[in-house]
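Every protein chain except one is present and positioned as in the full complex.
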Amino acid sequence: MAAKIARWRTPAGVLTALIAVLVLLMLLSASSGAMHIPLSVLPGLPFSAEGPDEALWRSVLMDVRLPRVLFAALAGAALALSGAAMQALFRNPLAEPGLIGISAGGALGAVGAIVLGGGAFIVLAPAAFVGSLVATIAAYHLGRRYPGMAGLLLAGVAINAICGALVGLFTYLADDNQLRSLTFWNMGSLAGASWPLLAGLAPWTLIVGALIARDWRAMNALLLGEREALHLGFPLKAVRRRLILLTALLVGPLVAATGAIGFVGLVVPHLVRLALGADHRWLLPNSVVAGAIALTLADWLARIAVIPAELPIGIVTSLVGGPFFLWLLAQRRH
Amino acid sequence: MKQRLALLLAAVMAFFTLSATAAPQRVVSLGGPLTEIVYALGAGNRLIGVDQSSTYPEAAKALPKVGYYRAFSLEGVVALKPDLVLASDQAGPPQALEQLRRLGLRVIVLPSAPTLDALEQRMHGVAAALGLRNDGRAMVTELRKQVDALAAKQVGPTRALLLINRSGNPEGAGIDTSADAMLKLAGYRNVLSAQKGYKPLSLEGIAALKPDLIVTSTASLAASGGLDALLARPGIAATPAAKNRRVIVMDDLLLLGYGPRLPQALRELKAAPALARQ
């Protein structure tokens, strides 16, 4: 028995198990929700729908749930991957994309769009993306002059503070309706999931994610130290610039489409590292799948907790993830 | 002749079937004021689901809730199998409204602006969507009549301050708010007409503005710790309104909802400026 478990504790074994869990969870999530669809007809629905009930079930399943389940998995995977990349880059297990202004910049763009531009999705999403990209690039350029990552970290702190202040200013200027929109944007939502959105975001996320994952050797080398990475032939400045830009390109559109979903990017890579070690060759794929699991689970809970209403997903990730993380830290001490 | 009769008969039947299909029986309302209008039109029994802001009348609270209207649950609405969704133009997320339409649901979006015009549009819109066009017309006529009658009754040059409190700190209503529109309609002068929207109160500024009357909502008063605590706050305590305890407290939806109870709200606003004297 113990030997069996030990065999499964290899990174490849864990990855296989995680993928299986993800698939099961996605099936579970797709098969439950506010609309009761009998399990007996569910498997056949994507292929044929006879009768008025079946037609409605089919459209709920195919046009509402499936895009949402896929979007949750995609967003979770991307958030976890970006978290892992940032933690490697900063050589700090508590780093996350928010550190270099991606979230704050996105929030500023979104809030600006809501207050100045009316807040239609078509304005809000690009504004949030541009906001996150501009904030990140600004943090990078301002922080570049200091050696190591300290400069970027400090510039990130400053950019975050400035964005936060500007968000506050916009909030002050906002009218009542805008204020409520802001509040809900900040809680995050996957309700915008649709096939057209997925068709745009999925290929983008896969390509940018693959480009990030390609740097797994550089991330490993960075664990040894910045000098060591240099000695192993990695052009540090170029790697750093590339990873920061790619992370912004990966997370920016997601922040734009979903609002602020916290905790996944920070906690998931951390958990995977605790369980499997820091070798990015396995840390990255395992984080991607675990991140997809985390957000799929959170979305499922958000959708079934208060039927027929739903909870904002950002609340679920923090509410479930926070105590879980604390529990895990407490376990580690023994 | 026979042919004509058959045609007429067909036309009559078509009319009836049309009106039968056009009168929705399973309605979801996304927005408190819209829910109120549905009930006021006597069609409350057709509602099968409402959003969380629908807190009036009492019966609405018993209906299934599909979330707050700004973040309603798409599948939650669909699962109720409505044949009509009434939505405030602030309902969202916007993509979710789009999705409802794509799923073949009839979605009627109505203006939410805090004006008499918008209220009339809401009434007409809800009535038309429910197949109660005539009741809607009657309702609007009655509304106009009552509002005009109330407008004729002057309240004098009273300087009023409208406070709401969501977070523990009272905020004052400036222009471009439903609160401001309400004060104006009641004939009061908003002391915060220089500011836009709800802003945290500058206690010193309030004392300087010297409002004669304070208007607030039930929930805001609770958040402020009750009437005495509110009036004892520095700044507010120095105002003529606090000294004379001229405070009007009204239910939130009645005060700020701009629903069919608007005449009642106006009446309460105009009638009881010295209510709090005990």
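Note that the chains are named A and B in the order they appear, and that numbering of residues resets to 1 at the start of each chain.
The working rule: a contact is a pair of C-beta atoms (placed from the backbone, for glycine too) under 8 Å apart; a residue touches a chain by one contact, two chains touch by 3 or more.
We adopt the following convention: contacts and distances are computed from a predicted model.
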UniProt lists the protein of the undisplayed chain, choosing from "Fumarate reductase iron-sulfur subunit", "Heme ABC transporter ATP-binding protein", "Cytochrome c-type biogenesis protein" or "sn-glycerol-3-phosphate transport system permease protein UgpE", as "Heme ABC transporter ATP-binding protein"
The complex has one chain that is not drawn here; which of the drawn chains does it touch?
A
Among A:Ser82, A:Asn220 or A:Thr258, residue touching the chain not depicted:
A:Asn220
Residue among A:Arg240, A:Arg273 or A:Arg303 touching the omitted chain
A:Arg273
Touch with the missing chain holds, among A:Ala17, A:Leu230 or A:Leu328, for A:Leu230
What residue numbers in subunit A mark contact with the hidden partner chain?
91, 93, 217, 220-221, 223-225, 227-228, 230-235, 273-274, 277-279
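Just so we're on the same page, only the chains that are shown with their structure count from here on.
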Quick one: report the Å distance separating subunit A from subunit B, using the average Cα coordinate of each chain.
38
Which stretch or stretches of subunit A touch subunit B in the complex?
33-36, 56, 59-60, 63-65, 120-121, 172-177, 179-181, 184, 187, 189, 191-192, 194, 197, 303, 306-310, 312
Can you list the residues on subunit B that touch subunit A in the complex?
49, 52, 64-68, 70-81, 90, 92-96, 98-99, 102-104, 112, 176-178, 196-199
